[in-house]
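Of the protein chains in this complex, all but one are displayed in their positions.
Chain lettering (A and B) follows the sequence in which the chains are written, and residue indices restart at 1 in each chain.
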Amino acid sequence: MTARQARWLLTCGLLGLGVAVPALISNTYILHLLVMSCIWAILAVSMNLMLGVTGLLSLAHGALFGIGGYTSALLVVRTGMNFWPALGLAAVAGGLGGLVIGLPTLRTRGPYFVISSLCFGLVVQIMMDKWEDLTFGPLGITSIPVASPLPVPGIGRITFESLPAQYYLVLAVLILAVFLVRRVVDSRVGRAFHAIRVNEDLAEALGVPAMRLALLAFVLSGMIAGVAGSLYAMYITYLNPSDAGFWVSLNGILFVVVGGVGTVAGPIVGAFVMTILPETFRLFEEFRLLIFGLLLIVVIIFFPQGIVGGVRRFWRFARRSPERTTPHA
Amino acid sequence: MKCKCVAVILTLLAAITLAAPSGVAAADKVPFGVITPLSGGAAHYGTNFWRGVQMAAEEINKAGGVSVGGKKVELDPIVCDDEFKSDKSVNCGRRLASMNHVPMIMTPASLSAFPLMGFNEKMEFLLMATSQSPSFTEKGNKLVIRFINNVDRTMDGWLSLLLKQLERTGVPSKSVAIMEVNTQLGKEWVQAFEREWTKRNRVVVGKASYDANETDFNAQLTSLLSKKPDLILLTTVDEPSSLVIKQARQLGFKGTFVNSAASSGERMLELLPPEMVNGTLVELASWALNSPAKQEFERKYRAKYNNETPHLIAGVGYEGVRLYARALDKAGTATDAVKIRQAFPGAYDIPNTIFKMSKLDEKGDIDFPMYLGLLKDKKVLGISE
Partner (left out) sequence: MELFLQQVANGIMVGGVYGLVALGLTLIYGVLYIPNFALGHQAMIGAYITFFLVSLYRVNYFLAVAIAMAVMALLGVAIERLIFRPIKDAPHVNGFIAAFGLLFLLESSSLIAWGASYRKIETAYDSQVLTILGAHLPLQRIMVVVAVIVIFIAIQLFLRRTMAGAALRAVSQQREAALLVGIDGDRVASLTMAVGSALAAAAGGLIGPVILVFPTMGSMLIVKAFVIIILGGMGSVAGAIVGGFLLGLVESLASGFISPSYKDLYAFLFLVIVLAVRPTGLFGRAH
């Protein structure tokens, strides 16, 4: 079996497992964690597009996540709009936010970009907090309804009241997001993103319009982050300004880096591991944060390329054999 | 892509760990959940609440436990740190409901409580929260109990009490400057206050908002003080409040401070010299009246926790558990949340409570009168009329 076939098999197997999960697991706590993992994975996928593919560490994506969440929640709660168009508008809002934030911040690079994106994110969070007429400020938005029923030709209507239904929804969006990003990465645009990450000046010299492409990456990832925020708001049913805050961006970066920057599986692995693992530490509630901090340090020292990178290294190590001293023809 | 193996393996491992019964309830232990911030900016507040809960549970268990349906059972409070974040609160709630099968969850904060309302009826657990936020009981949720005051209901009476006291002591009170903490509770409290304040033809000369984790308020205070208010309204727990008081005094403010029930006053006395804090008036539950029950509670708390002063929220947690135990007794079940809720109104006949509370209505609100606490010469004097 070739590596490619193995990969296909694994992907199909995992997808099958993912779909079968609600039938296998009835424990609502675990199902809930899987839903949260999927939502965070969508955010991580968006941030990986920025960090892993285009090489830009943005700390503003928590704000874009929040913008998406607030957009759809406010539309649904205040105007009674159906969830699905609201979700679409959340994506648009996230993308717009990416544009507005990207334009000024992308004039800088390196640590300047990081901090200026952080500041923008904080400005957005503070605005969410203060613009009470629009967002209810610190009161937050309560009783956000679940996704409206979706009419499907032939089957009838799918409702999303139950936990398994919500799980399938976020899983489907996650798969869609991964697929979308994959398509972008494999396209010319994606290669240009990659060129920017490797050596921006060289890319520019070769005719790649770095600024415009970086902005495009920001907008695309902003749209995906906005969708994640919208799903989060719908699922948790309560949204407040801290959900647009720095800690969301921080979590996103943790997921991406711990999982494996720049890889396809990395952000997903990172999101799942970092959502589920700290929960297992609840047995030692008082020391939970301590263990988490220690683990983070240890992981980043011994797995600089994240979990996925580490697994790859191990794979290569395991596969090398004495006979293979000459490359295959 | 092979690395998705890792995701699967880790998820399965985690699933096995999680599925393993954590703290399997012994036949005579009845669990209930406590979701509270034990880390992060609200750690002090959340820890106080948890300590109060633990103290009550231990005392009850030592005295033989609760009798439920003829059998004696022990209370088993299970704590979960939500880091004062809504999604972690949901994690905690889901975990407690599915893994520990708790029929009740208590929480001291609106931020933790509201997300839980999304699924507490579905998962059949009673939600007891100390949220002063009016909307907590306005959502039609049948399994919520508020065990503190609803600020909309108590503000009118309390404000009259406040103004009477100020008049009595000759303190000018025509204008107020508001330092509003940017939490849900802070906002709703100020909304209620402003409503009643302006009804009485008094003026709000300025409002500034701040984050409870901040430490420097000079910028806001200088601006507010330039409008020469008679009173400054604080709206948060003792520690940041005492910083506001200190900085305002250092900027030359000579007027009086007023604080909401988020503060219990005692800590402010410890952190500030008398000349800065004397005359401050705090909204207090009957905690202020320094009943024998409250003194007893304080004595026990200090003995257990290194002579630290308990925050009012510790007392609320303590009382909440005692109420719950009584409700279990009356309901005759420790697993049916609906029956427990129905039995709750009858649970208020406990003698010697720290707080005065009564008359639980169908929405989940109780009568929880609020009084004044006057900080003077290192003491909190309760004022009830």
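Everything that follows uses one rule, which is that a contact is a pair of C-beta atoms (placed from the backbone, for glycine too) under 8 Å apart; a residue touches a chain by one contact, two chains touch by 3 or more.
What you see is a predicted model; the values in this text were computed from it and never measured.
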Quiz item: In the intact complex, which of the depicted chains does the undisplayed chain touch?
Solution: A, B
Quiz item: Out of A:R78, A:R107 or A:R212, which is the one that touches the chain we can't see?
Solution: A:R107
Quiz item: In the full complex, which of A:V258, A:A271 or A:V311 touches the chain missing from this view?
Solution: A:V258
Quiz item: Just one of A:F179, A:F287 or A:F314 touches the chain that is missing; which is it?
Solution: A:F287
Quiz item: Which residue from A:C119, A:L150 or A:L277 sits in contact with the chain not drawn here?
Solution: A:C119
Quiz item: List the subunit A residues touching the unshown chain?
Solution: 51, 57, 104-105, 107-112, 114-116, 118-120, 122-123, 126-127, 130, 246, 250, 253-254, 257-258, 261, 286-290, 292-297, 300-301, 304
Quiz prompt | Missing-chain contacts mapped onto subunit B | solution = 38-41, 43-44, 46-47, 206-211, 213-216, 218-220, 222-224, 226, 239, 242-243, 250-252, 270-271, 273, 308
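We adopt the following convention: only the chains that are shown with their structure count from here on.
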Quiz prompt | Distance from the mean Cα position of subunit B to that of subunit A, given in whole angstrom | solution = 35
Self-check item: Residues of subunit B defined as touching subunit A within the complex
Solution: 1-8, 10-11, 14-15, 17-19, 22, 38-39, 79-81, 85-87, 90-91, 94-95, 97-99, 111, 114-115, 117-118, 123, 133, 135, 139, 182-184, 186-188, 209
Quiz item: Considering the complex alone, what residue numbers of subunit A touch subunit B?
Solution: 3, 6-7, 10-11, 14, 17, 25, 27-30, 32-34, 36, 129-130, 132, 137-140, 142-143, 232, 236-240, 242-243, 247, 260, 263-266, 268-269, 272-273, 276-277, 279-280, 282-283, 285-286, 288-289, 307-308, 311-312, 315
